[in-house]
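Please read the structure below before turning to the comments.
Every protein chain of the complex appears in place save one, which is left out.
Chain IDs A, B and C follow the sequence of writing; residue 1 opens each chain.
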């Protein structure tokens, strides 16, 4: 089928390629002209026959503006898909706004990272049945072969919500491996730490794709000596813990993973300054000068 | 090759079967006579040609006594393997004790649970090269096919140490999925929670064997309504956190997973009684009567 | 000076009393007629000479409506104080709204609970200097004697913000004592647990008012056997962790205290159901039926 695709970065560019390989007609737009098929959003919309489907795959901070600009040129019966990392709470207001103009809205959480072009993308979809049905050929082409990799999780917002929780879980999974890695490194018992991780890839309870990737990273740099212990966070981890707070769900593991990222970005810890100051005050314990 | 195997429970029984399928001659002993090939440890040792290899696969609390009894009937040049869930710190003293009598010692952490008979067991091995080499045919038969599933992690103790960390990581992984599960259940956004987990099995960053199993569990009981939120712990999680404390490794995620198991077994929380008492004292907040 | 006081519950009622003892003229309104000095907000405003100061001390969920109703009857030059547990983020929009009508706004976080009438209330104040200055006689009467117990923390919102952090810290402090209490109860080493807490009230690093109250609680019920381990949360703890997330501040301790309250209110833990289900799936570990 025909699809408009707005945003051709690391994710969008690969998705266009995968869709074309599957025989779909994709008109892509990006503000980097050299990768763009058209010169403007208007031109993109003009190239598509109504009723249109346009997939927006841009950074979260420009998604709202992009969708508004796009909607202004689209018609009743068209559908906009947001496949970016939007906060789920934006979806329903957005769908209502578009709905007033007769434009359908589907939110899709997309997983798979740089590997998706080859293995397919995990898709979590929210929206009305009729809208999701219309987009199914696209979803079929993007998802991995086989019975998994796609879910219509619920109404508008459910796709981004499921993706948010996916990423929250991902934080926890990664940190569990990371803590185990640090302990093995610290211990005098195990001599071949990369070998241990490699061995776990089959026959164990902890086998996973993340483990495969950690093995790969240790093959490239067995001590991870070229990498600083610093990690950004892209929003979904924070939103997951915020939702846990809203819904009174205990979430020590994912929260600790999130807080560890915050700490990794600090030059020094104000909290630990306070601890050092207190230890000096009550016990005369010397502190380190800053 | 010939192998003595002591302990034919859920793990040992399956291992005997897998070894026999691979063509090895296994003499098994268990105190349950109906599954045992011989009537006693002495008979087991008697049936093996020197130099012997005997694999002990019994509950941690009887491992020490079993090995001592076994060693008393074995000879210089023999090897004892402990494949049970022993604390790594027992391995070196045990190896030294056996070493004085010329008996080799190899410690093996075995993963794979009830699935190992079919897919192979993940093996993490500690011991001297010569001892490990002698046992390799056994390890080859037990491990999964392919390049993974086996590591000679270091000297005596390294096998159990690696298995301990494996289980610590496993606690964290499981709890990350569990927190995500609880949040999805609590939220009004996602309608098809089991469907979300099923979809994640391909194309996502969180795909793993544990996820496959969680999908399986949700197929059997979509709300987990027949299962109480109660979990034992078998030691390795505790030891992992103890080692983190000994080696000054921050371990918030695995520790939180362990503490959640402790909490799951409490009728009521003494700590939260103290919180409720304090809230009443300073704020007049009513407490619930016990 | 003259003060209108709206809300005469556990906090407001005691504050009226403390203010009157200090010689101030307080006109109190409450929807419970038997404690109210006037029949309506209008009557309350009518009894005060302009420029008026009215202190609102009502539950958070009716604060906004109360202030709006009140503002409708007040005049340019008047001041409204919100001393309730409002979220700090409501303060600036509210102040702007009132400011357009010439009404000043001061937010006050009030601590001290049921003990404040006797010992004075800890007051954390946000607002413009001129507004805060006008209210100082009231603050002086409410705060404890001596150099502490009052701070003008910053502009509008700073008072509720400081109070929010105060309560977040309070969660952490309480939980630290509570964990220590539970450990002492569990151990076979210490025979006189209440005696240990009582002893700590002087000469130790952990002495505090909360400890005094815990001692008091243990005097009344040495095993806390009449109290269930169940605790509500009133919002500030949640907001504190939300702010930590917004500002990328690691906050494991206060978050864990908050999550423990969530857990205390669960009949069963969905997360631990998932753990139990997984343990059954990979290891055949029996689970408890629900």
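Details
FYI, a contact is a pair of C-beta atoms (placed from the backbone, for glycine too) under 8 Å apart; a residue touches a chain by one contact, two chains touch by 3 or more.
Note that this is a predicted model, so its numbers are computed, not measured.
Only one residue in the set A:18, A:52 or A:261 touches the chain that does not appear here, and it is A:261. Summarising the interface, subunit B meets the missing chain with residues 205, 238, 241-242, 244-246, 248-252, 255-256, 258-260, 262-263, 265-266, 269, 271, 282-283. The missing chain lies against subunit A, touching residues 10, 113-115, 174-175, 177-179, 181-182, 185-186, 209-210, 213-214, 216-218, 221, 224-232, 252, 256, 260-261, 263-264, 268-285, 287-290. Although one chain is not shown, part of subunit C still touches it, namely residues 88, 111-113, 116, 119-124, 126, 143-144, 146-155, 157-158, 161-162, 165-173, 175-177, 179-180, 182-184, 186-187, 189-192, 195-196, 198-211, 240, 243-244, 247-254, 256-257, 259-260.
We take it that only the chains that are shown with their structure count from here on.
Annotation, subunit A versus subunit C: rotation angle of 180 degrees from the Cα superposition, expressed as a multiple of 5. Copies subunit B and subunit C of the same chain sequence form an interface built mainly from equivalent positions, shared numbers / all numbers used being over half.
Look at where the CA atoms of subunit A average out and do the same for subunit B: the two points lie 33 Å apart.
One inter-chain figure worth recording: subunit A and subunit C are separated by 38 Å, centre to centre, where each centre is the mean of the chain's CA atoms. If you average the CA atoms of subunit B and of subunit C, the two centres end up 47 Å from each other.
Within subunit B, residues 113, 175, 177, 179, 182, 186, 209-210, 252, 256, 260 each touch two or more of the remaining chains.
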